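Handing you a structure now.
With one protein chain held back, the other chains of the complex are shown just where they sit.
Let's look at chain A:
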Amino acid sequence: MAASPSGYSRMFFKLRKYANKSQSLYHIDSFNLVIRTIWTSGSRTQLQPKVHTKSLPQMVGVVGLEIHAQIQSTSKLFSGSHVRFLAPPNSLVSHFDASLPGTLPVLNRRCVEAAVLTGLALNCTINRKSLFDRKHYFYADMPAGYQITQQRVPIAVNGMLVYSYFEGRRRDQVVTKSVKIKQIQLEQDSGKSLHDDDQSQTLIDLNRAGVGLMELVMEPEMCCGEEAAAAVRELQLILQALGTCQANMAEGQLRVDANVSVHRPGEPLGVRTEVKNINSVRHLAKAIDYEIQRQMEVLQSAGKVLNETRAFDSKSGNTIPMRDKEGLQDYRFMPEPNLPPLFVYESEASVPAGVDPAQVVVIDRLSGQLPELPSVKRTRLVETYDILQEHSFTLVVRKSTFNLCIPISPCALAELINLVESGHISSSTAKQVFQEMWKAPEKTVGQIVKEQDLWMINDKEELQKICKRIVNSHPEEVQIIRGGNKKVLNKLMGEVQRETKGRTDPVQIRAILEKMVS
(Lines give C-alpha, C1' and ligand atoms only; values in the text may rest on other atoms or scores of the structure.)
Protein backbone atom coordinates (compact mmCIF):
# COMPACT_ATOMS: atom_id res chain seq x y z
CA MET A 1 0.00 0.00 0.00
CA ALA A 2 1.11 3.52 -0.57
CA ALA A 3 1.28 6.26 2.00
CA SER A 4 -1.29 5.59 4.59
CA PRO A 5 -1.57 8.38 7.13
CA SER A 6 -1.53 5.91 9.91
CA GLY A 7 -0.82 2.24 9.84
CA TYR A 8 -4.06 0.96 11.17
CA SER A 9 -6.50 3.67 10.31
CA ARG A 10 -8.21 1.78 7.55
CA MET A 11 -11.06 -0.01 9.15
CA PHE A 12 -10.75 -2.97 6.87
CA PHE A 13 -7.60 -4.45 5.55
CA LYS A 14 -8.51 -5.86 2.22
CA LEU A 15 -6.67 -8.79 0.95
CA ARG A 16 -7.49 -10.03 -2.47
CA LYS A 17 -8.67 -13.54 -2.74
CA TYR A 18 -6.48 -15.60 -4.89
CA ALA A 19 -6.85 -18.18 -7.52
CA ASN A 20 -4.70 -20.39 -5.40
CA LYS A 21 -6.96 -21.43 -2.61
CA SER A 22 -4.37 -23.61 -1.04
CA GLN A 23 -3.97 -21.78 2.22
CA SER A 24 -5.90 -22.60 5.23
CA LEU A 25 -7.24 -19.10 4.85
CA TYR A 26 -10.44 -20.80 3.85
CA HIS A 27 -13.14 -21.94 6.10
CA ILE A 28 -13.73 -25.58 6.14
CA ASP A 29 -17.32 -24.92 5.11
CA SER A 30 -16.12 -23.94 1.70
CA PHE A 31 -14.75 -27.36 1.02
CA ASN A 32 -17.10 -29.44 -0.98
CA LEU A 33 -15.47 -32.69 -0.17
CA VAL A 34 -17.78 -35.61 0.06
CA ILE A 35 -16.70 -38.41 2.25
CA ARG A 36 -18.70 -41.56 2.37
CA THR A 37 -20.32 -41.88 5.73
CA ILE A 38 -18.88 -44.98 7.19
CA TRP A 39 -20.25 -44.59 10.64
CA THR A 40 -23.00 -42.43 11.97
CA SER A 41 -22.35 -40.71 15.17
CA GLY A 42 -22.73 -42.83 18.22
CA SER A 43 -25.71 -42.84 20.49
CA ARG A 44 -25.28 -41.20 23.84
CA THR A 45 -25.24 -44.49 25.61
CA GLN A 46 -22.42 -45.89 23.55
CA LEU A 47 -19.55 -45.23 25.86
CA GLN A 48 -16.73 -46.63 23.91
CA PRO A 49 -16.81 -47.60 20.31
CA LYS A 50 -15.33 -51.05 20.03
CA VAL A 51 -14.35 -53.24 17.18
CA HIS A 52 -14.12 -56.83 18.06
CA THR A 53 -11.53 -59.16 16.65
CA LYS A 54 -10.97 -62.79 17.36
CA SER A 55 -7.75 -63.05 19.30
CA LEU A 56 -6.36 -59.59 19.94
CA PRO A 57 -7.59 -57.37 22.76
CA GLN A 58 -10.11 -54.78 21.75
CA MET A 59 -8.90 -51.52 20.31
CA VAL A 60 -9.66 -48.46 22.38
CA GLY A 61 -9.70 -44.76 21.70
CA VAL A 62 -7.20 -42.37 23.26
CA VAL A 63 -8.17 -38.72 23.51
CA GLY A 64 -6.21 -35.68 24.56
CA LEU A 65 -7.45 -32.13 24.36
CA GLU A 66 -5.92 -28.77 23.51
CA ILE A 67 -8.14 -26.04 24.78
CA HIS A 68 -7.89 -22.34 24.08
CA ALA A 69 -9.76 -20.35 26.67
CA GLN A 70 -10.19 -16.67 25.98
CA ILE A 71 -9.36 -14.74 29.12
CA GLN A 72 -12.21 -12.66 30.44
CA SER A 73 -10.56 -9.27 30.85
CA THR A 74 -11.34 -5.73 29.88
CA SER A 75 -8.18 -5.32 27.84
CA LYS A 76 -5.91 -7.46 25.70
CA LEU A 77 -2.91 -9.51 26.80
CA PHE A 78 -0.25 -7.03 25.69
CA SER A 79 -2.13 -3.85 24.83
CA GLY A 80 -4.72 -1.55 26.30
CA SER A 81 -7.32 -2.28 23.61
CA HIS A 82 -10.68 -3.37 24.91
CA VAL A 83 -11.97 -6.88 24.56
CA ARG A 84 -15.56 -7.14 23.37
CA PHE A 85 -17.51 -9.68 21.36
CA LEU A 86 -19.36 -8.41 18.29
CA ALA A 87 -17.82 -4.94 18.20
CA PRO A 88 -17.60 -3.23 14.78
CA PRO A 89 -14.67 -4.68 12.80
CA ASN A 90 -11.25 -3.23 13.62
CA SER A 91 -12.67 -0.92 16.26
CA LEU A 92 -10.63 -2.50 19.08
CA VAL A 93 -7.15 -2.28 17.58
CA SER A 94 -4.21 -0.53 19.21
CA HIS A 95 -0.95 0.32 17.49
CA PHE A 96 0.55 -2.79 18.99
CA ASP A 97 -2.32 -5.03 17.87
CA ALA A 98 -1.80 -3.85 14.29
CA SER A 99 1.92 -4.61 14.73
CA LEU A 100 3.01 -1.08 13.88
CA PRO A 101 6.81 -1.08 13.92
CA GLY A 102 8.32 0.23 17.12
CA THR A 103 5.48 -0.90 19.36
CA LEU A 104 6.25 -3.21 22.27
CA PRO A 105 4.18 -5.66 24.30
CA VAL A 106 3.17 -4.66 27.83
CA LEU A 107 1.85 -7.56 29.86
CA ASN A 108 -1.65 -7.22 31.32
CA ARG A 109 -1.55 -8.23 34.98
CA ARG A 110 -5.21 -9.19 34.97
CA CYS A 111 -4.50 -11.86 32.34
CA VAL A 112 -1.68 -13.29 34.42
CA GLU A 113 -3.93 -13.38 37.46
CA ALA A 114 -6.60 -15.17 35.45
CA ALA A 115 -4.08 -17.81 34.41
CA VAL A 116 -2.83 -18.22 37.98
CA LEU A 117 -6.38 -18.51 39.34
CA THR A 118 -7.19 -21.09 36.69
CA GLY A 119 -3.97 -22.92 37.47
CA LEU A 120 -4.79 -22.99 41.18
CA ALA A 121 -8.33 -24.21 40.51
CA LEU A 122 -6.93 -27.00 38.36
CA ASN A 123 -4.39 -28.04 40.99
CA CYS A 124 -1.44 -26.88 38.92
CA THR A 125 2.03 -25.94 40.07
CA ILE A 126 2.40 -22.25 39.38
CA ASN A 127 5.83 -21.50 37.94
CA ARG A 128 7.38 -18.66 39.92
CA LYS A 129 9.20 -17.66 36.78
CA SER A 130 7.81 -18.20 33.32
CA LEU A 131 8.96 -17.03 29.91
CA PHE A 132 7.50 -15.76 26.67
CA ASP A 133 8.45 -16.96 23.22
CA ARG A 134 7.73 -16.05 19.66
CA LYS A 135 6.15 -18.62 17.37
CA HIS A 136 6.55 -17.64 13.74
CA TYR A 137 4.23 -18.20 10.84
CA PHE A 138 2.75 -16.03 8.15
CA TYR A 139 -0.97 -15.70 8.43
CA ALA A 140 -3.09 -12.83 7.26
CA ASP A 141 -4.84 -12.33 10.58
CA MET A 142 -1.64 -12.47 12.64
CA PRO A 143 -0.10 -9.08 11.90
CA ALA A 144 3.32 -9.44 13.54
CA GLY A 145 4.18 -12.64 11.70
CA TYR A 146 4.53 -14.36 15.03
CA GLN A 147 2.45 -15.18 18.06
CA ILE A 148 3.73 -14.47 21.55
CA THR A 149 3.25 -17.63 23.58
CA GLN A 150 4.90 -19.61 26.37
CA GLN A 151 6.62 -22.50 24.71
CA ARG A 152 9.54 -23.19 27.04
CA VAL A 153 8.32 -22.32 30.52
CA PRO A 154 4.55 -21.86 30.82
CA ILE A 155 2.90 -20.17 33.77
CA ALA A 156 1.31 -23.34 35.19
CA VAL A 157 2.11 -27.03 34.91
CA ASN A 158 1.14 -30.48 36.23
CA GLY A 159 -2.46 -29.95 37.12
CA MET A 160 -5.46 -32.20 37.29
CA LEU A 161 -9.11 -31.92 36.39
CA VAL A 162 -11.67 -34.16 38.08
CA TYR A 163 -14.87 -34.66 36.10
CA SER A 164 -17.92 -36.89 36.20
CA TYR A 165 -20.53 -38.31 33.89
CA PHE A 166 -23.49 -40.64 34.20
CA GLU A 167 -23.69 -44.26 33.31
CA GLY A 168 -26.28 -46.98 33.47
CA ARG A 169 -29.60 -47.51 31.77
CA ARG A 170 -31.25 -44.67 33.62
CA ARG A 171 -28.04 -42.63 33.48
CA ASP A 172 -28.08 -42.20 37.22
CA GLN A 173 -24.75 -43.77 38.13
CA VAL A 174 -22.11 -41.13 38.60
CA VAL A 175 -18.68 -42.06 37.25
CA THR A 176 -15.84 -39.82 38.40
CA LYS A 177 -12.52 -39.63 36.55
CA SER A 178 -9.57 -37.33 36.32
CA VAL A 179 -7.30 -36.10 33.61
CA LYS A 180 -3.86 -34.53 33.97
CA ILE A 181 -3.38 -30.97 32.83
CA LYS A 182 0.08 -30.82 31.29
CA GLN A 183 0.30 -27.05 31.26
CA ILE A 184 -1.45 -23.74 31.01
CA GLN A 185 0.27 -21.18 28.85
CA LEU A 186 -0.52 -17.56 28.16
CA GLU A 187 -0.65 -16.54 24.52
CA GLN A 188 -2.13 -14.11 22.05
CA ASP A 189 -5.26 -14.77 20.08
CA SER A 190 -5.22 -14.09 16.33
CA GLY A 191 -7.53 -11.82 14.38
CA LYS A 192 -10.22 -13.13 12.09
CA SER A 193 -10.21 -13.56 8.34
CA LEU A 194 -13.58 -13.22 6.69
CA HIS A 195 -13.79 -14.66 3.23
CA ASP A 196 -16.11 -12.99 0.86
CA ASP A 197 -16.48 -15.33 -2.09
CA ASP A 198 -18.74 -13.02 -4.03
CA GLN A 199 -16.39 -10.07 -3.89
CA SER A 200 -13.33 -12.29 -4.28
CA GLN A 201 -11.61 -10.86 -1.27
CA THR A 202 -10.59 -11.61 2.26
CA LEU A 203 -11.41 -9.11 4.97
CA ILE A 204 -9.39 -9.00 8.13
CA ASP A 205 -10.78 -8.01 11.50
CA LEU A 206 -8.14 -7.45 14.18
CA ASN A 207 -10.52 -6.94 17.11
CA ARG A 208 -9.60 -10.36 18.43
CA ALA A 209 -5.89 -10.05 17.61
CA GLY A 210 -3.93 -9.97 20.84
CA VAL A 211 -6.75 -10.98 23.17
CA GLY A 212 -5.34 -13.12 25.98
CA LEU A 213 -5.69 -16.86 25.72
CA MET A 214 -4.95 -19.63 28.17
CA GLU A 215 -3.93 -22.72 26.30
CA LEU A 216 -4.67 -25.77 28.41
CA VAL A 217 -3.21 -29.06 27.36
CA MET A 218 -4.97 -32.16 28.71
CA GLU A 219 -3.01 -35.37 28.52
CA PRO A 220 -4.33 -38.20 26.31
CA GLU A 221 -6.06 -39.95 29.18
CA MET A 222 -9.64 -39.97 27.99
CA CYS A 223 -11.10 -42.75 25.92
CA CYS A 224 -14.18 -41.43 24.21
CA GLY A 225 -16.32 -38.47 23.31
CA GLU A 226 -18.41 -38.66 26.44
CA GLU A 227 -15.39 -38.45 28.72
CA ALA A 228 -13.94 -35.54 26.79
CA ALA A 229 -17.29 -33.78 26.78
CA ALA A 230 -17.67 -34.28 30.53
CA ALA A 231 -14.15 -32.94 31.14
CA VAL A 232 -14.85 -29.88 29.03
CA ARG A 233 -18.20 -29.28 30.75
CA GLU A 234 -16.52 -29.38 34.13
CA LEU A 235 -13.79 -27.06 32.89
CA GLN A 236 -16.43 -24.64 31.64
CA LEU A 237 -18.07 -24.57 35.05
CA ILE A 238 -14.75 -23.98 36.77
CA LEU A 239 -13.75 -21.16 34.42
CA GLN A 240 -17.16 -19.56 34.79
CA ALA A 241 -17.01 -19.84 38.56
CA LEU A 242 -13.56 -18.24 38.52
CA GLY A 243 -14.65 -15.57 36.09
CA THR A 244 -11.49 -16.14 34.09
CA CYS A 245 -13.29 -17.17 30.90
CA GLN A 246 -16.89 -17.08 29.80
CA ALA A 247 -16.24 -20.44 28.19
CA ASN A 248 -18.98 -20.25 25.61
CA MET A 249 -17.91 -22.53 22.76
CA ALA A 250 -20.37 -21.10 20.26
CA GLU A 251 -18.90 -17.63 20.74
CA GLY A 252 -15.37 -18.98 20.49
CA GLN A 253 -14.41 -18.13 24.05
CA LEU A 254 -13.54 -21.77 24.46
CA ARG A 255 -12.04 -23.59 21.51
CA VAL A 256 -11.40 -27.28 21.84
CA ASP A 257 -9.22 -29.34 19.53
CA ALA A 258 -9.12 -33.08 20.10
CA ASN A 259 -6.10 -35.30 19.55
CA VAL A 260 -7.48 -38.70 18.78
CA SER A 261 -5.79 -42.05 18.26
CA VAL A 262 -6.62 -45.71 18.75
CA HIS A 263 -4.53 -48.62 19.96
CA ARG A 264 -4.75 -51.91 21.75
CA PRO A 265 -4.13 -51.51 25.48
CA GLY A 266 -0.54 -52.28 26.32
CA GLU A 267 0.68 -51.30 22.90
CA PRO A 268 2.20 -47.94 22.04
CA LEU A 269 -0.20 -45.16 21.16
CA GLY A 270 -1.38 -45.07 17.59
CA VAL A 271 -0.87 -42.31 15.06
CA ARG A 272 -3.03 -39.41 16.10
CA THR A 273 -5.15 -36.97 14.20
CA GLU A 274 -6.10 -33.53 15.38
CA VAL A 275 -9.78 -32.72 15.08
CA LYS A 276 -10.68 -29.05 14.83
CA ASN A 277 -13.69 -26.90 14.03
CA ILE A 278 -15.76 -28.13 16.94
CA ASN A 279 -18.15 -25.54 18.30
CA SER A 280 -20.15 -27.23 21.00
CA VAL A 281 -19.62 -29.83 23.67
CA ARG A 282 -22.13 -32.10 21.97
CA HIS A 283 -20.21 -31.85 18.72
CA LEU A 284 -17.00 -32.58 20.59
CA ALA A 285 -18.37 -35.93 21.74
CA LYS A 286 -19.71 -36.71 18.29
CA ALA A 287 -16.50 -35.72 16.54
CA ILE A 288 -14.33 -37.82 18.82
CA ASP A 289 -16.53 -40.89 18.64
CA TYR A 290 -16.72 -40.60 14.89
CA GLU A 291 -12.97 -40.22 14.62
CA ILE A 292 -12.25 -43.17 16.91
CA GLN A 293 -14.59 -45.35 14.90
CA ARG A 294 -13.12 -44.12 11.63
CA GLN A 295 -9.58 -44.89 12.72
CA MET A 296 -10.57 -48.34 13.92
CA GLU A 297 -12.17 -49.09 10.61
CA VAL A 298 -9.14 -47.81 8.73
CA LEU A 299 -6.93 -50.14 10.74
CA GLN A 300 -9.40 -53.00 10.40
CA SER A 301 -9.21 -52.73 6.66
CA ALA A 302 -5.41 -52.80 6.87
CA GLY A 303 -5.16 -49.10 6.15
CA LYS A 304 -2.97 -46.49 7.83
CA VAL A 305 -4.07 -43.61 10.00
CA LEU A 306 -2.37 -40.43 8.81
CA ASN A 307 -1.02 -37.82 11.16
CA GLU A 308 -3.23 -35.03 9.91
CA THR A 309 -5.58 -32.27 10.92
CA ARG A 310 -9.23 -33.03 10.34
CA ALA A 311 -12.24 -30.81 10.63
CA PHE A 312 -15.56 -31.80 12.12
CA ASP A 313 -18.48 -31.21 9.83
CA SER A 314 -21.49 -30.71 12.04
CA LYS A 315 -23.96 -31.31 9.23
CA SER A 316 -22.79 -34.79 8.38
CA GLY A 317 -21.28 -35.60 11.76
CA ASN A 318 -18.06 -36.61 10.00
CA THR A 319 -14.47 -35.48 10.26
CA ILE A 320 -12.82 -34.56 6.99
CA PRO A 321 -9.16 -33.86 6.27
CA MET A 322 -8.18 -30.19 6.24
CA ARG A 323 -5.81 -29.20 3.51
CA ASP A 324 -2.55 -28.85 5.29
CA LYS A 325 -0.55 -25.67 5.68
CA GLU A 326 1.82 -26.26 2.77
CA GLY A 327 3.69 -29.16 4.23
CA LEU A 328 5.60 -29.17 7.48
CA GLN A 329 5.63 -25.98 9.55
CA ASP A 330 8.76 -25.01 11.44
CA TYR A 331 7.68 -22.34 13.88
CA ARG A 332 11.25 -21.13 14.50
CA PHE A 333 10.61 -20.47 18.19
CA MET A 334 12.69 -17.74 19.77
CA PRO A 335 12.62 -16.08 23.20
CA GLU A 336 10.53 -12.89 23.16
CA PRO A 337 13.19 -10.26 23.80
CA ASN A 338 10.80 -7.45 24.70
CA LEU A 339 9.32 -9.12 27.75
CA PRO A 340 11.38 -9.82 30.84
CA PRO A 341 10.70 -13.12 32.63
CA LEU A 342 7.30 -13.19 34.28
CA PHE A 343 7.63 -13.53 38.04
CA VAL A 344 4.81 -14.44 40.36
CA TYR A 345 5.36 -14.43 44.10
CA GLU A 346 4.26 -16.84 46.78
CA SER A 347 3.23 -14.18 49.26
CA GLU A 348 3.53 -10.48 49.87
CA ALA A 349 6.54 -11.24 52.03
CA SER A 350 8.39 -12.83 49.13
CA VAL A 351 8.05 -9.76 46.90
CA PRO A 352 11.57 -8.34 46.62
CA ALA A 353 12.36 -4.91 47.99
CA GLY A 354 11.81 -2.09 45.57
CA VAL A 355 8.92 -3.87 43.87
CA ASP A 356 5.44 -2.57 44.60
CA PRO A 357 3.42 -5.57 45.86
CA ALA A 358 0.30 -4.02 44.35
CA GLN A 359 1.87 -4.22 40.90
CA VAL A 360 2.81 -7.87 40.96
CA VAL A 361 0.99 -11.17 41.04
CA VAL A 362 0.92 -12.80 44.46
CA ILE A 363 -0.33 -16.36 44.71
CA ASP A 364 -1.53 -16.12 48.31
CA ARG A 365 -3.67 -13.17 47.45
CA LEU A 366 -5.24 -15.04 44.55
CA SER A 367 -5.77 -18.24 46.55
CA GLY A 368 -7.82 -16.16 48.93
CA GLN A 369 -9.97 -15.01 46.05
CA LEU A 370 -10.80 -18.48 44.77
CA PRO A 371 -14.57 -18.93 44.77
CA GLU A 372 -16.30 -22.16 45.76
CA LEU A 373 -15.57 -24.52 42.90
CA PRO A 374 -18.37 -26.56 41.29
CA SER A 375 -17.23 -29.87 42.77
CA VAL A 376 -17.10 -28.40 46.27
CA LYS A 377 -20.47 -26.82 45.77
CA ARG A 378 -21.98 -30.13 44.69
CA THR A 379 -20.55 -31.90 47.71
CA ARG A 380 -21.93 -29.18 49.93
CA LEU A 381 -25.37 -29.53 48.38
CA VAL A 382 -25.31 -33.27 48.87
CA GLU A 383 -24.06 -33.03 52.44
CA THR A 384 -26.11 -30.07 53.58
CA TYR A 385 -29.43 -30.80 51.90
CA ASP A 386 -29.11 -34.53 51.59
CA ILE A 387 -30.03 -34.50 47.93
CA LEU A 388 -29.00 -37.09 45.39
CA GLN A 389 -25.57 -36.73 43.90
CA GLU A 390 -26.93 -36.66 40.34
CA HIS A 391 -29.25 -33.83 41.33
CA SER A 392 -26.30 -31.80 42.53
CA PHE A 393 -25.00 -31.91 38.96
CA THR A 394 -28.27 -30.54 37.69
CA LEU A 395 -28.25 -27.75 40.22
CA VAL A 396 -24.69 -26.65 39.62
CA VAL A 397 -24.93 -25.95 35.93
CA ARG A 398 -23.97 -22.36 35.65
CA LYS A 399 -22.47 -19.91 38.01
CA SER A 400 -25.61 -17.81 37.90
CA THR A 401 -28.27 -20.49 38.50
CA PHE A 402 -27.38 -21.47 41.97
CA ASN A 403 -26.35 -18.12 43.23
CA LEU A 404 -29.52 -16.35 42.18
CA CYS A 405 -31.36 -14.71 44.97
CA ILE A 406 -34.61 -16.63 44.94
CA PRO A 407 -37.54 -14.73 46.48
CA ILE A 408 -39.13 -17.95 47.69
CA SER A 409 -38.67 -19.01 51.27
CA PRO A 410 -37.59 -22.56 52.07
CA CYS A 411 -40.85 -22.99 53.99
CA ALA A 412 -42.98 -22.05 51.01
CA LEU A 413 -40.99 -24.41 48.83
CA ALA A 414 -41.38 -27.19 51.37
CA GLU A 415 -45.11 -26.56 51.46
CA LEU A 416 -45.28 -26.86 47.69
CA ILE A 417 -43.34 -30.12 47.69
CA ASN A 418 -45.55 -31.49 50.43
CA LEU A 419 -48.65 -30.78 48.36
CA VAL A 420 -47.14 -32.73 45.47
CA GLU A 421 -46.04 -35.60 47.64
CA SER A 422 -49.43 -35.89 49.32
CA GLY A 423 -51.19 -35.90 46.00
CA HIS A 424 -53.03 -32.62 46.56
CA ILE A 425 -51.62 -31.12 43.40
CA SER A 426 -50.00 -32.71 40.37
CA SER A 427 -46.35 -32.22 39.47
CA SER A 428 -47.25 -30.22 36.38
CA THR A 429 -49.43 -27.98 38.52
CA ALA A 430 -46.55 -27.55 40.94
CA LYS A 431 -44.46 -25.99 38.18
CA GLN A 432 -47.28 -23.58 37.47
CA VAL A 433 -47.58 -22.70 41.15
CA PHE A 434 -43.83 -22.24 41.42
CA GLN A 435 -43.98 -19.66 38.64
CA GLU A 436 -46.73 -17.83 40.52
CA MET A 437 -44.78 -17.93 43.78
CA TRP A 438 -41.93 -16.29 41.94
CA LYS A 439 -44.17 -13.52 40.66
CA ALA A 440 -46.04 -13.01 43.90
CA PRO A 441 -43.84 -14.01 46.81
CA GLU A 442 -46.25 -12.49 49.30
CA LYS A 443 -48.88 -15.15 48.64
CA THR A 444 -48.88 -18.54 50.32
CA VAL A 445 -48.93 -21.73 48.31
CA GLY A 446 -52.44 -22.48 49.49
CA GLN A 447 -53.65 -19.09 48.34
CA ILE A 448 -52.28 -19.56 44.85
CA VAL A 449 -53.71 -23.05 44.48
CA LYS A 450 -57.07 -21.91 45.72
CA GLU A 451 -57.24 -18.72 43.64
CA GLN A 452 -56.38 -20.54 40.44
CA ASP A 453 -58.43 -23.60 41.33
CA LEU A 454 -55.53 -25.99 40.98
CA TRP A 455 -56.39 -28.61 43.57
CA MET A 456 -56.14 -32.14 42.33
CA ILE A 457 -59.46 -33.75 41.37
CA ASN A 458 -59.52 -36.81 43.55
CA ASP A 459 -63.26 -37.34 43.57
CA LYS A 460 -63.77 -40.70 41.85
CA GLU A 461 -67.22 -39.82 40.60
CA GLU A 462 -66.16 -36.60 39.09
CA LEU A 463 -63.25 -38.30 37.37
CA GLN A 464 -65.60 -40.95 36.00
CA LYS A 465 -67.83 -38.22 34.65
CA ILE A 466 -65.03 -36.43 32.90
CA CYS A 467 -63.67 -39.64 31.37
CA LYS A 468 -67.12 -40.63 30.19
CA ARG A 469 -67.47 -37.31 28.42
CA ILE A 470 -64.16 -37.75 26.64
CA VAL A 471 -64.90 -41.35 25.61
CA ASN A 472 -68.26 -40.35 24.23
CA SER A 473 -66.89 -37.50 22.22
CA HIS A 474 -64.13 -39.65 20.63
CA PRO A 475 -65.90 -42.67 19.12
CA GLU A 476 -63.30 -43.20 16.39
CA GLU A 477 -60.42 -43.39 18.81
CA VAL A 478 -62.34 -45.77 21.02
CA GLN A 479 -62.93 -47.98 17.95
CA ILE A 480 -59.22 -48.08 17.24
CA ILE A 481 -58.35 -48.91 20.81
CA ARG A 482 -60.85 -51.67 20.85
CA GLY A 483 -59.27 -52.87 17.61
CA GLY A 484 -56.07 -53.45 19.58
CA ASN A 485 -54.03 -50.21 19.21
CA LYS A 486 -53.60 -49.34 22.85
CA LYS A 487 -51.37 -46.41 22.05
CA VAL A 488 -54.31 -44.28 21.11
CA LEU A 489 -55.36 -44.42 24.74
CA ASN A 490 -52.66 -41.80 25.33
CA LYS A 491 -54.58 -39.39 23.16
CA LEU A 492 -57.64 -39.77 25.31
CA MET A 493 -55.55 -39.27 28.40
CA GLY A 494 -54.19 -36.06 26.92
CA GLU A 495 -57.73 -34.87 26.33
CA VAL A 496 -58.59 -35.50 29.97
CA GLN A 497 -55.50 -33.64 31.12
CA ARG A 498 -56.43 -30.71 28.91
CA GLU A 499 -59.95 -30.62 30.16
CA THR A 500 -58.83 -30.66 33.78
CA LYS A 501 -55.83 -28.38 33.29
CA GLY A 502 -53.54 -31.16 34.52
CA ARG A 503 -55.31 -31.54 37.85
CA THR A 504 -55.60 -35.32 37.63
CA ASP A 505 -53.38 -38.24 38.42
CA PRO A 506 -52.46 -39.92 35.10
CA VAL A 507 -52.28 -43.36 36.69
CA GLN A 508 -55.79 -43.06 38.01
CA ILE A 509 -57.13 -41.70 34.72
CA ARG A 510 -55.49 -44.45 32.74
CA ALA A 511 -57.12 -47.07 34.87
CA ILE A 512 -60.57 -45.50 34.46
CA LEU A 513 -60.19 -45.07 30.70
CA GLU A 514 -58.95 -48.61 30.20
CA LYS A 515 -61.97 -49.93 32.02
CA MET A 516 -64.33 -47.85 29.94
CA VAL A 517 -63.04 -48.80 26.53
CA SER A 518 -62.41 -52.47 27.16
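We adopt the following convention: a residue touches a chain if its C-beta (ideal position, glycine included) is under 8 Å from a C-beta of that chain, and two chains touch if they have at least 3 such contacts; residues count from 1.
Criterion: contacts and distances are computed from a predicted model.
**Q** Among "Glutamyl-tRNA(Gln) amidotransferase subunit A, mitochondrial", "U3 small nucleolar ribonucleoprotein protein MPP10", "Guanine nucleotide-binding protein subunit gamma" or "Phospholipid-transporting ATPase", go ahead and choose the protein name stored in UniProt for the chain not displayed.
**A** The record for the missing subunit names the protein "Glutamyl-tRNA(Gln) amidotransferase subunit A, mitochondrial".
**Q** Which residue from A:71, A:92 or A:144 sits in contact with the chain not drawn here?
**A** Within the whole complex, the residue contacting the unshown chain is A:144.
**Q** Return the single residue from A:99, A:123 or A:158 that touches the missing chain.
**A** In the complete complex, the chain left out is touched by residue A:99.
**Q** From the listed residues A:68, A:110, A:136 or A:501, report the one that touches the chain absent from this view.
**A** The single option touching the absent chain is A:136.
**Q** Using the touch definition up top, pick the residue from A:269, A:306, A:334 or A:388 that touches the left-out chain.
**A** A:334
**Q** To test your reading of the contact rule: which positions on chain A touch the chain that is missing from view?
**A** Its contact residues with the unshown chain are 1-9, 13, 15-16, 18-20, 22-23, 25, 95, 98-107, 134, 136, 138, 140, 143-146, 204, 326, 330-334, 337-340.
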